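To start, I am sharing the structure in question, which I have written as structure tokens.
Apart from one protein chain that is not included, each protein chain of the complex appears where it belongs.
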Amino acid sequence: MADLKRIAVLTGGGDAPGLNAVIRAVVKTAINEYGCEVLGVKNGYDGFLEPGGLITLGHDEVRGILPRGGTILGTANRGNPFARKVIRDGKEVVIDVSDQIIQNIKLSGLDALIVIGGDGTLHTAQEMYEKGVHVVGVPKTIDNDVGGTEVTFGFDTALGIAMEAIDRLHTTAEAHHRVMVLELMGRDAGFIALHAGIAGGADVILIPEIPFKYEVIARKVMERKARGSLFSIFAVSEGARPADGEQVFSREGDQVYVARLGGIGQKVAEHVEKVTGSETRVTVLGHLQRGGSPTAFDRLLGSRYGSQAVRAAAEGKFGNMVALQSGNVVQVPLKEALAVPKRVNLQGDAIKTARALGISLGDG
Amino acid sequence: MADLKRIAVLTGGGDAPGLNAVIRAVVKTAINEYGCEVLGVKNGYDGFLEPGGLITLGHDEVRGILPRGGTILGTANRGNPFARKVIRDGKEVVIDVSDQIIQNIKLSGLDALIVIGGDGTLHTAQEMYEKGVHVVGVPKTIDNDVGGTEVTFGFDTALGIAMEAIDRLHTTAEAHHRVMVLELMGRDAGFIALHAGIAGGADVILIPEIPFKYEVIARKVMERKARGSLFSIFAVSEGARPADGEQVFSREGDQVYVARLGGIGQKVAEHVEKVTGSETRVTVLGHLQRGGSPTAFDRLLGSRYGSQAVRAAAEGKFGNMVALQSGNVVQVPLKEALAVPKRVNLQGDAIKTARALGISLGDG
Amino acid sequence: MADLKRIAVLTGGGDAPGLNAVIRAVVKTAINEYGCEVLGVKNGYDGFLEPGGLITLGHDEVRGILPRGGTILGTANRGNPFARKVIRDGKEVVIDVSDQIIQNIKLSGLDALIVIGGDGTLHTAQEMYEKGVHVVGVPKTIDNDVGGTEVTFGFDTALGIAMEAIDRLHTTAEAHHRVMVLELMGRDAGFIALHAGIAGGADVILIPEIPFKYEVIARKVMERKARGSLFSIFAVSEGARPADGEQVFSREGDQVYVARLGGIGQKVAEHVEKVTGSETRVTVLGHLQRGGSPTAFDRLLGSRYGSQAVRAAAEGKFGNMVALQSGNVVQVPLKEALAVPKRVNLQGDAIKTARALGISLGDG
Partner (left out) sequence: MADLKRIAVLTGGGDAPGLNAVIRAVVKTAINEYGCEVLGVKNGYDGFLEPGGLITLGHDEVRGILPRGGTILGTANRGNPFARKVIRDGKEVVIDVSDQIIQNIKLSGLDALIVIGGDGTLHTAQEMYEKGVHVVGVPKTIDNDVGGTEVTFGFDTALGIAMEAIDRLHTTAEAHHRVMVLELMGRDAGFIALHAGIAGGADVILIPEIPFKYEVIARKVMERKARGSLFSIFAVSEGARPADGEQVFSREGDQVYVARLGGIGQKVAEHVEKVTGSETRVTVLGHLQRGGSPTAFDRLLGSRYGSQAVRAAAEGKFGNMVALQSGNVVQVPLKEALAVPKRVNLQGDAIKTARALGISLGDG
């Protein structure tokens, strides 16, 4: 049992609904259960490098944040958090600041550092742990692609937003006899498109895990028309790709362009319109999927994660990540969790259900 | 592998969001995968006794029902479905119609009967199975009190509605410096109050599994006032009870009264107002918790359950219930599932989290 | 044109969604357009009597409050704000503190006082104005019963919540063949029940402006059953009353009881169940109608009201109230606006529409 006197919490990567619930639970659990001081690290690891980057978090600072999206700590989202551009001898060079961060963590007298983030952020957390930092990880992902846990917070809220979008497109599709293509988040894992597509009653679902054929999806539209259903709804992961083509997305890139201008949703729509003659429209849901007030599920899971992470720290269980398994929040080694990223199980019952409902997955 | 030619589906007990998703998935899976005819049984088991009680369900009948609450089949909700009042020799007597139902099921030439319902309905399904009917069960419960599965459809929607109510009460509580008591469903299991209470940031949560003391909850309100928080929010299961008292609820009783007129929420509020002097108001959420469009989670789970139930029937796995375990929909023997009803785990991390957040569970 | 150097804003009566939008617009308009200082008065007029009752409001204080329900200033809600119980010579006596308040307003050096409130609060604002205070009123009411304006903020949010409740009850009513009675706010004016009832597809709507007959509403249920519609939905204002009876509500009374325990919804339900034999349930929506994040309409109207109130003050138009007329926010004399409270127009097209849709208003 470690004696917790001072801990810090940081949020890395893209924002997700439920981050504030985790922060709030960390603060309250640390204070109420261990009388421990909590520092918030601003803007990811940058907070360890900049003056004013560490702020004290007490009951007042976390009041009223439970229902709010985003993160009160800010985040940084630009690839490797340890790589930093500096000017040396008049030239811009990239230096590794990880040792400096570790030194500052030690100088801060932290008994533990709770790192909330996705795959990338958790990998760097594991690196920090290997270099001696007392890290506890909290998984966060909209796409649900982090291993070691059945699900993470943020996903349920995104799923609800995606399904609501499908519900809305349905009415226009029916009224206008159109094919409506909805491009959803999911670079490598198709959970959002698969789950929202089933829940929203989509006719075609395309996910990264199952390369699709253009002729198969066009055939689906034609079959529906032949049976009198003059409209169709497509739920498409941004990372979906044709069996004979490449992924075309560019989410969160360096450019200002509409997230997937010319992305896969667009390509699918163009093909379907040309082949089937049905008027087709594309909607890219983009950032709307990660914003807004978290669902009850995400607020609860975030709270349980945050609270459990502090208990893990108090037990000295560093290098671990909190995780949801069989309805319980447990701890798993970060290394293990990160070894295999999570993907849709192609033999699982969700995929079977999609097919049984008559949904085309593009591979028929 | 049973040869499925004709199956039937019925919904029993109180309605729950997601029932239509199950029915739709049963119909589509049976037709698409097995070329099987599907009959819908109207108004619970009554449909086997009344003319017109069995209707054919095809693609057209289930079109557009996925986002809709309730059940297109109707339900019956009056205790023992096999007990029926009839007039014999001028007197009203209660007779057991279960044999007649079983006979009619056999006459209907059903290869399987898919029964969607809560604890009560599933118990009768087990009885039917023991009498030779080819039953597959699908668990349904707002309260989340069915064993054998981590969660059932309906609960997530109810949870969201309950949390939203807490969010709404918060603003009034703060503006008026009031104690707001919200009475929620949960006769024997406190999942809705516990989960919605954590997700909504309640100050006191009272559940059937933890008998409470009036002085403890009043003390919580006083402590908050002393720290400058002039309002408090209570999430109270209808089945909550004082350590030295009895349960007082009367949900779904024979009377017309506001569900819990004089229920536990009312009693708690009276006590708190008297002892603390804080203006206190009660809201009974009641039927609103089981209505409206299901969440993505419930539509997806309902769809997976319905589809899996047909697969179970096709495999001849009768006497089983579909269930969610570790993220997968599996089958468990009905008997086993019903042996131990589910209750909040008092040693689980959700309860620990509630306490760590400073929430009073009434037993301090 | 008055020179605005310092103004104050207070909120009185029950909280309503949109109050924070008004406060925010008052603060921003005063600072941005007039370089004027703004004070917030805490807890209604009480803020003028208690130490710390006046706080400075700047950009920081109103950041992030636009989407939030309630009021950051708090409110008082206990009848006459000028009557105060004090102990004199060992006895409790009620004294009039209005002169003391007026004196404190003058001592505070206020150029204007913006009062946001309903009928009661605006009446006292008019009194203050007659005693020389530079008052500008902003109408606020959930019930939409303030004269002089077509609508006020708070009503649209309440309407949406009420309609959503009807949508939810529909599914249960249909599944269980029940009569569902929903009791809604509206002590003297039936706008919420009328508008939500039409929007939600209710079968019976009872409002204070139209005394109803029990036999008429029971007949409606029977007629529906005869046509095969085994369920019915009632939207009932708390102030509805039978033609031969009295109003029975007791909203916001001194007691802790569930708002309308034994209220009119309950009485209607008992009667209908007895006469028609249909299982009947009552839901009292209560405080849920005034909570939560305001709709776009209410946030916009609140913002326009707050901004216009400051402009009115700058123009020296005291004794006026801002109001919405024909889509524009204008000013009307408080006295005029308060002369005739607003009621449902029994000859208007909304009532005609209700009847044409086949809705019973209880007076057939």
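As written, the chains take the letters A, B and C, and residue 1 is the first residue of each chain.
The criterion applied here is as follows: contacts are C-beta pairs under 8 Å (C-beta built on N, C-alpha and C of every residue); 3 or more make two chains touch, one makes a residue touch a chain.
Model, not experiment: these values are computed from the prediction.
**Q** Quick one: which shown chains sit in contact with the chain that's not drawn?
**A** Listed by label, the shown chains it touches are A, C.
**Q** Decide which residue listed in C:I102, C:L230, C:V275 or C:L300 touches the omitted chain of the complex.
**A** C:L300
**Q** Specify the residue from the set A:G120, A:G292 or A:G316 that touches the hidden chain.
**A** Residue touching the chain left out of view: A:G292.
**Q** Which residue, A:H123, A:H176, A:R219 or A:R343, contacts the hidden chain when the whole complex is considered?
**A** A:H176
**Q** In the whole complex, not just what's shown, which of A:A202, A:V282 or A:L361 touches the removed chain?
**A** A:V282
**Q** Any idea which of C:G14, C:G74, C:P139 or C:G160 touches the chain not displayed?
**A** Of the candidates C:G14, C:G74, C:P139 or C:G160, C:G160 is in touch with the missing chain.
**Q** Spell out, residue by residue, where the missing chain touches chain C.
**A** The list for chain C reads 24-25, 28-29, 32-33, 66-67, 150-151, 156, 159-160, 162-163, 167, 195-196, 198-201, 295-297, 299-300, 303-304, 307-308, 310-311, 325-329, 348-350, 352-353, 356-358.
**Q** Footprint of the hidden chain on chain A, which residues?
**A** Its contact residues with the unshown chain are 11, 14-15, 17, 19, 68-71, 74-75, 77, 161, 164-165, 167-172, 174-177, 180, 256-259, 261-262, 265-266, 269-270, 273, 280-284, 286-288, 290-292.
Here is the rule we go by: only the chains that are shown with their structure count from here on.
**Q** Should the pattern of chain-chain touching be classed as line, ring, star, complete or other?
**A** Shape = line; chains linked end to end, path left open.
**Q** Per-chain Cα mean versus the mean over all protein Cα atoms: which chain has them closest together?
**A** Central chain: B.
**Q** Report, in whole Å, the distance between the mean C-alpha point of chain A and the mean C-alpha point of chain B.
**A** That gives a centre separation of 31 Å.
**Q** Need the CA-centroid distance for the pair chain A / chain C, whole Å please.
**A** Result: the chain centres lie 41 Å from each other.
**Q** Out of chain B, which residues touch more than one other chain, so two or more?
**A** 167 - these are the residues of chain B that touch more than one other chain.
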